[in-house]
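Here the complex is missing a single protein chain, while all its other protein chains stay put.
Labels for the chains are A, B and C, by order of writing; each one numbers its residues from 1.
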């Protein structure tokens, strides 16, 4: 396949390069950057020295129009950038996967939560969560790759919403993320001396992944397992998302709480539902009864590990999910979507062992 | 004052020594250990080299009976040990503060959650949370120092229970603790190479601090702010406590979620209640609107930092508390209780600046 | 190939499993353990759940004799254990790679530095450093896999000794290692709360890798690049090795200092010597002028990254090497040696990308 990549020097882009490196089916890779134009990948990102990608030079954005031969373009840039390129790519019949939040929401929700104007968009995007939208992704022209917290939260909660087992109006998601989730640009909040040996919550109740999670879970509630259609069904789902910065490099850990509806359910009951729901999913691993996920078990992979516990005393179900924010939370999922869009084996290049 | 200390070589004991060091009002300090008998504190714990405590030698436990001259004894040993000493101390009219869970619960609850036989106890203990039981602590003979997760959880939630603002049957407490909370004895779970760069939940729904938290919150619900009496009032409070191991040395971060009762409350409303409730408390700092606690702001201190947020969309109130598990979560709180029991200024020796 | 592995549950053994997993040429793998006998690898080491190795059950050591069909046995146990098995394996014509120090030194040196009796040994062992002993390793029956500090130190200094560029009697090696180098058994020295946010030197001037490094460097001095023979040439080389414990999980960083002999040499001169010396070595990467190694660039790989700097003011050459202590410092190098012993492509299964 022939791939174009923008934003290769952010953490999402770097992880994309790492996962593409060594794939024998990448005939051509074009990477764009004005800042590093003409420099080789290995000059800018020494970890690719001596690899198959190392010698590829960054092209200036001025050469961006020449992409009709590309099969797909991956846009791994910060919010607000992708719209500058998406239309041109779609016009040239290039499939697009966007890592940002720019295409995940309707304009009004986007503006409310991202505090930025939504780009004018003519392109409908498919939400890039294969575990629910596999068939739409296969035929999509534009895929909006989900947010990292969103992926972990949705995978943790989908079975409960699809089966309508919990109250959809009072879902609590307590999420912790490693520092790479805040991006590669140095900021005070990611300074080692400010992060190490501490933990704190931020953007409480205001994190922009909230509406995204609500839409996906609402769609799950309405449609159950059958995904159908392009339009989202609307059912109120209300989520309180608390995000916290963890003093580690990579990883997301989500503990999600839902109130069980009147039914008497045990952990074994709910676990059975999760196991059935995800048994065919290559990148979702439901742990046995009594086991809880660990970030290190998924670091470096595209895997989402899930653990479940029903607390009968409070009628609460706790669903725990661990992912690598750069793996299943960004680049891994993007390449999983790419495989689907290009009709390749879904797991191609993503059978990775954890950095454990 | 004359103090005896058992378990001086565990993390709680070491922190106690650190806080006692330099207090001019410690006339005598006796530390017990069979393992290190006759060795000086500074030989066993080099951090006390050259300090006022450094030269004190550990006494063997055989000399334990000679304590009638002591004002108080601090027992910082693992669960199950304190009962061997408590009766003798009380008989000699020595006040006792026990760091373990052995005296925090009625026997039946203890045995259910600690999976160990409750010692036969004739001594009623006062629960060592000054923010609720200050007056009882002043006159107590035996104080059960609260668990670390319990302290953070209770301080985070007390105002909500006292004012009956949330549903007491469905409280969620998502707690994260640094590694020193697991004790100084080396185990696989605290091995650096197993902990770094990861996070995981453990003892889900089964952590032994759960019944302790429930009793204190139930007492708050029934009695409101008036604490009165020695016996706990009984009102069902049900808590789901999820504990997670954080890759840091010290610190506890609790995000507690309660469902607001029908009342329309804003963050400002609830914050006002917290500010009023804690305004006179020297060791509880309620942060301004919009600010959330950070572990590093309390590391090395006896402070509990609290932040509050009402999510109107889900009618959920999020109360966040950060403490140092060895500070307000153990030794700091023990010395705060000691000051009360001995009629000293409550903040004596505890005005500490954070390790920030 | 058919491989037997003892000590699979220590860090060296676990890393060996990680590197073997997915190799299509492993027809049979037998793992031994009395402690976990009959349990599957994935039960004991969850990171192998769902992998090609996961279902393999540990065999009790009683079944150890049945190994004549094996091509090789890897012994990844602590010092003092391997001799119990080596003779039996060699008698059955099974090739052996031992990870411990038991076969790296003559008995007298071993006893002096390891403070333990040297096993009676009839088997001559080849020192498992391919960059110097490739030909002997190819035909060896028993390979003594080098120590982790030793590998980094030797690769850093070999060109200087082979070319006799520095004074061999006054070599300084300042080495820092991540915590996994201390082994998986929990000890106070590897307790997270004791390690994080600190650094300290240990076994100063007494680390047991010292004589190993001296022998290899002496052999390099005497023979230059031509390795020849089985016996070590003797030339005094004296090394002061300072080892320090680094608060990271994996990695070794060595800064080695040698005093240049009278010749006028620049950094470019010495760098040229290193580049020539290592140009054909697949697992040694000499960095360009002005660049220094970084641990993270080699984590998870079998690579040794080297940087060189000549300080003309002090006539000192600084040679810096970074390796992963579990990679090129243990399991990676063991499998590199295995490939050589079995006549396979040397880099088979070891073309790994760094965990960066």
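One rule holds in what follows: a contact is a pair of C-beta atoms (placed from the backbone, for glycine too) under 8 Å apart; a residue touches a chain by one contact, two chains touch by 3 or more.
All of these numbers come straight from a predicted model, not from anything done at the bench.
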(message) Looking at the full complex, which residue from B:98, B:174 or B:197 touches the chain that isn't shown here?
(response) B:197
(message) Given that one chain is not shown, which residue among C:97, C:119, C:142 or C:171 touches it?
(response) C:171
(message) Out of B:22, B:124 or B:224, which residue would touch the omitted chain in the full complex?
(response) B:22
(request) With the full complex in mind, choose from C:65, C:200 or C:225 the residue touching the hidden chain. (result) C:200
(request) Go through chain C and note every residue touching the omitted chain. (result) 169-172, 174, 176, 178, 196-202, 204-205, 238-240, 242, 244, 246-251, 253, 255, 257, 259, 292-296, 299, 307, 309, 311, 313-316, 318, 320, 322
(request) Quickly run down the residues of chain A that touch the omitted chain. (result) 11, 178-180, 184, 186-188, 190-193, 195-197, 247-250
(message) Considering the whole complex, not just the chains shown, which residues of chain B touch the missing one?
(response) 18, 21-22, 46-47, 49-51, 196-197, 285, 297, 300, 353-356
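Here, only the chains that are shown with their structure count from here on.
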(request) Calculate how many whole Å lie between the centre of chain A and the centre of chain C, each centre taken as the average of the chain's C-alpha atoms. (result) 39
(request) Just give me the whole-number Å value for how far the CA centre of chain B lies from that of chain C. (result) 47
(message) Counting only residues that touch at least two other chains, what does the list for chain A look like?
(response) 196-197
